[in-house]
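Here's the structure, in structure tokens; my notes come after.
Yeah, one chain of the complex is gone here, protein chain that is, but the others are all in their spots.
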Amino acid sequence: MTSATLFGLAGAALVGIGLFGMLVRTDPLLRILCFNLLGGGVFLVFGAVARRGAGAGFGGDPVPQAIILTGLVVAFAATALAVALVLRLASAEDKR
Amino acid sequence: MPEFLLAAALLVFLTVAVGLVRVLRGPSEADRIMAAQLLGTGGIATLLLVGQATAMPALTDVALILALLAAFASVAMARTAPSREDEQEPPA
Amino acid sequence: MIADLLLVAAMLIVALASMLARQAFTAVALFIAYGLLLTLAWVRLAAVDVAMTEAAIGAGLSGVLLLGAVRRLATQASPPPEQPPGPAMTLLIALGCAALAAALGAVVLLLPNPAPSLAAPVAANLPATDLGNPVTGVLMSFRALDTLLESAVVLLAVVCVWALTPEGGWGGVPGAAQPVQRDGPLALLARALPPLGIVIAMHILWVGADAPGGKFQAAAILAAMWLLPWMAGLVTPPPIAARWLRWTIAIGPVVFIAIGLAGAVIEGAFLAYPPGWAKPLILIIEFILTASIAVALALLVIGTPDTAQRR
Amino acid sequence: MTLLVDAFTILAVLAGLVFFIAGTTGLLRFPDTASRLHALTKADHLGLGLIVLGLLPRAAGIDGALRLLAIWGLVLLSSAAVGPMIARLARLRRPGE
């Protein structure tokens, strides 16, 4: 087994872990955290795909690598949005 | 020489990975922060050793970013850790 | 291979523990460790650009963002917990997730060999961009549209976070008030680190054209260097009504689109660069985009304006 | 000459390793937070410092050496800042434990 495959399998396991957490955790903040675990798994699967595509003197296929980079930033923005919403909801609590 | 550096990198990583037990078990928040910090330092050392062994100077830059951001995350952890109410200084 | 196995095992254990953690703080501490381990995994996958981004955004900014939320939620009455799924349902979900993970693992093993790849076309066309870093080539030329749209997404996210401002807080200072610490360890770090960090960010941005690095990594570092003195209470973010602040986060995408449209007029295709001009134009875009994204990322961490804090 | 450099690197990196191992052992085995903190700072200051020292003669030019030193400096700085914070946290925690 190559290390690309190994990390791909790890990504698959992380997808399972993150998805489970997103579905069973009730604390919204922990749900967001699990969304990030899940995202890490997805990116790792993508990373395995990129590594498998090594060639032309590159250690990995640069196209999926660039896509992962973009995806990481988008995932961060999504996390920030979700966190802001959770905090806003918590402060709405007091006023009632 | 690269073999030696790689072996050293593996050992450093193995060592700090064992330290992860403290992040898992605590018991106090201080312990978790320390273990995370150790993981950061060990990760930096690993990156430097691998970067030298495989002639990838860019890994030094990864280590540089890690050093900066690990410092940032560590202080954030240290001041966020749940503690007694007298911990916070009053806002000016 | 042993190293990889070790790394994977550590990653899975940390992720599992983070997902199961009882306390939010523990979960986030483990999540930061997860980000550190992922950084090493990206190095092992020969994706150094991604490793840098993961270190800066995955472990750094995301961790600090979540920690900030833990901190703010600790001072508030915890919301009534939603009903967790019952044991039978939990088991069912666990089986479903395990099945998905297993299917995904099997599929990873079944991916075609040799793997299809665009490495060769990237290598063949990279000289046309005058860049040395293939990932930057993809991000700024071959798939520049994605990068452009992503910068718009980041800007939009700031709008969304601001849109959550409670009544009476509009136009005010974003984020919760931070306890002021004029001296002490945090203040020391908040004063000593930023100058060094800015130099490092500029270095990462500059080498990004030809070696791993680039605007996102640099922007994340710069954001962290602004957030540090903010956390120490040494600087106050500008109010969100400030026109210059809004221009700062918008100027990057605006310039990117303008250069793209200029390409459409001059070269006949949106985001096409005239021959010989690719590298300077890309550097201009990256430089301005770094400033915009850095401020936007920091604002995303700082969060929504508070009613309590109109200055 | 190369032999000398190699020997230097090996010695320094090995010494660094020892401090890392000591740091982890301390973190795992020491009974209280304060002494664990001491163990941690050893790994941070000396372990990484020695590895950086060992790699310095191999660095690619002044630029590479500067980056190595900057990393060490950064870790020292953050350790110096976070250490007291952790110590205070540990002190504050104790009465309730």
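Residue numbering begins at 1 within each chain, and the chains themselves are lettered A, B, C and D in the order written.
Keep this in mind: contacts are C-beta pairs under 8 Å (C-beta built on N, C-alpha and C of every residue); 3 or more make two chains touch, one makes a residue touch a chain.
Basically, contacts and distances are computed from a predicted model.
Per the UniProt record, the chain missing from the shown structure is "NADH dehydrogenase", taken from the list "(2Fe-2S)-binding protein", "NADH dehydrogenase", "Carbon monoxide-induced hydrogenase, CooU subunit" or "PRC-barrel domain-containing protein". For the chain that is not shown, the touched chains among those present are A, C, taking the whole complex. When the missing chain is restored to the complex, the residue among C:Thr53, C:Thr165 or C:Gln217 that touches it is C:Thr165. Mapped onto chain C, contacts with the missing chain fall at residues 100, 103-104, 106-108, 110-112, 115-118, 121-122, 125, 141-146, 148-150, 152-153, 155-160, 162-167, 170-171, 241, 243, 246-247, 249-250, 253-254, 257, 260-261, 263-264, 267-273.
One chain of the complex is left out; on chain A, the residues touching it are 15, 19, 22, 28, 31, 35, 38-39, 42, 45-46, 48-49, 52-53, 63-64, 67, 70-71, 74-75, 77-78, 81-82, 85-86, 88-89, 92-93, 96.
The rule is short, and it goes like this: only the chains that are shown with their structure count from here on.
Across the two interfaces under comparison, A-C and C-D, the one joined by more C-beta contacts turns out to be A-C. Distance between chain A and chain C, defined via averaged C-alpha coordinates, is recorded as 12 Å. Centre to centre, using the average C-alpha position, chain C and chain D are separated by 28 Å. Annotation: 19 Å between the Cα-based centres of chain B and chain C. Residue numbers of chain C whose C-beta contacts span two or more other chains: 28, 61, 68, 70, 185-186, 189, 193, 196, 200. Shared interface positions of chain B, defined as residues touching 2 or more other chains, are 29, 33, 35, 57, 61, 64, 68, 70-71, 75, 79, 81. In terms of inter-chain touching, the protein chains here follow a pattern that is not a line, ring, star or complete graph.
On chain A, the positions that touch chain C within their shared complex are 3-21, 23-27, 29-30, 32-34, 36-37, 40, 43-45, 47-63, 65-70, 72-74, 76-81, 83-94. For chain C in complex with chain B, the residues that touch the partner chain are 2-3, 6-7, 10, 13-14, 17, 23, 25-26, 28-30, 32-33, 36-37, 39-40, 43, 48, 51-52, 55-56, 59-61, 63-64, 67-68, 70-71, 74, 177-181, 185-186, 189, 193, 196-197, 200, 203-204, 207, 211-213, 217, 220-221, 224, 227-228, 231, 233.
By the touch rule above, chain D contacts chain C in their complex via residues 70, 73-74, 77-78, 80-85.
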